[in-house]
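Only one protein chain is missing from this complex, and each of the others stays in its spot.
Just so it is clear, A and B label the chains in written order, and each chain counts residues from 1 on its own.
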Amino acid sequence: MEKLLIAEFQNEYDLVDSVKAVRAAEVEVVDAYTPYAVHGLDKAMDLKSSRLTRICFTFGFIGLLVGVFGQYWVSAVNWPINIGGRPWNSLPAFMPVAFEVIILFAGLGTVFSFFAWRRLKYGKPGLQPSLRVTNDRFYLVMKQGQQRKSSAPVSEIVMAHHGKMVEN
Amino acid sequence: MVGHPLYKNIEITMSEKNFILETSLFKKLSMATIIGLITIIIGVFSSERIWPNILLAANYITGIGFAGMLFVSIHYVSNAGWGVAIRRIPEAMFSAFSVGFILMILVLLGAHHLYEWTHPGAMINDPILQGKEPWLNLPSFIMRVPVYFGIWFLLGKPILNHSRKQDESGDLEHKQKSIKWSAAWLYIGGITFIISSFDWIMSLEPHWYSTIFGLYNFSGVFNAGLAFMIILLIYLRRIGYLKVLKNDHLYELARYLLAFTTFWIYIWFSQHMLIWYANIPEETGYYLKRHAGAFGVLTIINIMMNWLIPFTILLFRKSKRTEKPLLIASAIVLMGHWLDLYLMIFPPLIGETPIFGLLEIGVVIGIIGVTLWVVLHSLSKWNLVPIKDPYLDESIHLHT
Partner (left out) sequence: MADHQISIREPQIHGNKNLNDVTNEVCNIMDRKPTWLWWLGISLALSALTLGIVSVSYQIATGIGTWGLNKTVGWAFDITNFVFWVGIGHAGTLISAILFLFRQKWRTSINRSAEAMTIFAVICAGLFPIIHMGRPWLAYWMFPYPNFRGPLWINFRSPLAWDVFAIGTYLIISATFWYFGMIPDLATVRDRAKNKIKKFFFGALSLGWNGSYRVWHRYETVYALLAGLATPLVVSVHTVVSFDFATSSIPGWHTTTFPPYFVAGAVFSGFAMVLTLMIIARKTLKLEDYITLNHIENMTKVIIVTGGIVTASYATEFFIAWYSGNGFEQFVFLNRALGPFAWAYWIMVGCNLITPQFFWFRSIRRNVTIVFILSIFVNIGMWFERFVIIVTSLHRDFLPSAWSMYSPTWVEIGTLIGSFGLFFTLFLLFIRTMPMISMGEVKAVLHYRGKEKE
């Protein structure tokens, strides 16, 4: 197994800058660990935008179908009852519930997809470089691969951005 | 001033060219305006149908002015920074008010052709209309037109003046004052807009009433204004102006448009559903006219143009940042707003079949020509970017 290099930083700006520098030196960035969602780090790490948007849309669409056809089937097919002379298929009156079902499906569907995908589940202990990740430290985890010959070693790049290497 | 931390971006914006209305474009726009004018003149002498067309044009153009000022004042009041770089465009839209005012005066000349309650004969046998006489009578109706425009003008002009003065002095005080004027504009301007909708459009069917009507018109107007801004911004960038405009600005505007098309369908649905559900004869008449026959088809097209199509396009993150889908969505919204006003104004006046003839085409060409002409002309008079606004730097470096 290849050795992982871990660098520690004190603020987000140093982290983002050194991610850019390290990537320029063709060192592979495995992951970063941060106490909050750092703005602009996704671009620096070149992360793809999420597919969760499409999942959310799909769940919402299923919700729309369930909401509209469910109410239609219940009110017009399975047991039609004349209530206040409204038509059996009272589409305008079905809209509020259909809307709520869309939101419910889309919201819960997205969140549980995220949990499943990212394997976040009840009680799993966190694996992290240090307990200070969730407090005030930023970590950068890199993989020592084929670094470009001309550039400085990783530790020097990190040092140049006010970071320090941490023992693995 | 240069070197002060507030104005570190001044070099960037100094290189920004001021807009010049080129002669070829000017000629095209004046041609369109003249076509509109000629149509109106011919129409006045030949067809009753010209009056609803003029009323529509007056509302459409006033709406563009209103939406521009609304955007500017929301931006001030919420202390937002992102839109400063593009603020001159909604500011220029303010000039559409003057055209709206002229058209509205023209409408007053033809009030007898539009408003049933202006006929004494209609009033005599109708106790309900008699009850409304203190509000719906010609002298006070005429009086209210300059009052509305006066309020919009008097409250809006200082916002523009402060913005322009700040270009020269860079004084922060101008921003503070603009915020105060904007609050007044939103409060008083908003209420007058709602009342003016009751006046100019709702009273076309004087027996019918709906408390949400003003807000409904308002939501459509803001959609149209946002779409107009998006198209104008993209156009300016394409012909080489406004280099500070980034896709991030368009993205923010597109988000607004997405939110407000949804707001439009929300208001549309609220009014429609409540009237449909309660099924009270006084109210349902409005929708019976608009849901039967060919007007019914137009109602569905209206929903698609004002909500379904732009909503679906703008739902995707990518299309909010790309010129082509943005242009398509905005163009559909602008046409949809015309149709929306058409459906509010025409059905009680022209019988059961909708007509889209030469008169309508001529007036539409006129609307496009004159609106663009006044807005672009006003745009050419000032710096295209508010160069000394303290938030300009934040706006130029907008990153979403």
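We take it that contacts are C-beta pairs under 8 Å (C-beta built on N, C-alpha and C of every residue); 3 or more make two chains touch, one makes a residue touch a chain.
Note that the structure is predicted; figures quoted are calculated from it, not measured.
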Shown chains that the omitted chain touches within the full complex: A, B
Which residue of B:154, B:191, B:239 or B:358 touches the chain not shown here: B:191
Chain A residues that touch the omitted chain in the full complex: 10-13, 31-39, 41-42, 45, 47, 49-50, 52-53, 56, 60, 70-71, 74-75, 78-79, 81, 83-84, 86, 90, 93-94, 96-97, 99-101, 103-104, 106-108, 110-111, 114-115, 117-128, 131-136
Where the unshown chain meets chain B, residue by residue: 5-6, 77-78, 81-82, 127-129, 131-132, 135, 172, 183, 186-187, 190-191, 194-195, 198, 207, 209-215, 255, 259, 262, 266-267, 270-271, 273-275, 277-280, 282, 390-391, 393-394, 396-399
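The criterion applied here is as follows: only the chains that are shown with their structure count from here on.
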In the complex with chain A, residue positions of chain B that touch it: 269, 272-273, 276-277, 315, 317, 399
Chain A - residues contacting chain B, complex: 40, 49, 53, 57, 86, 92-93, 95
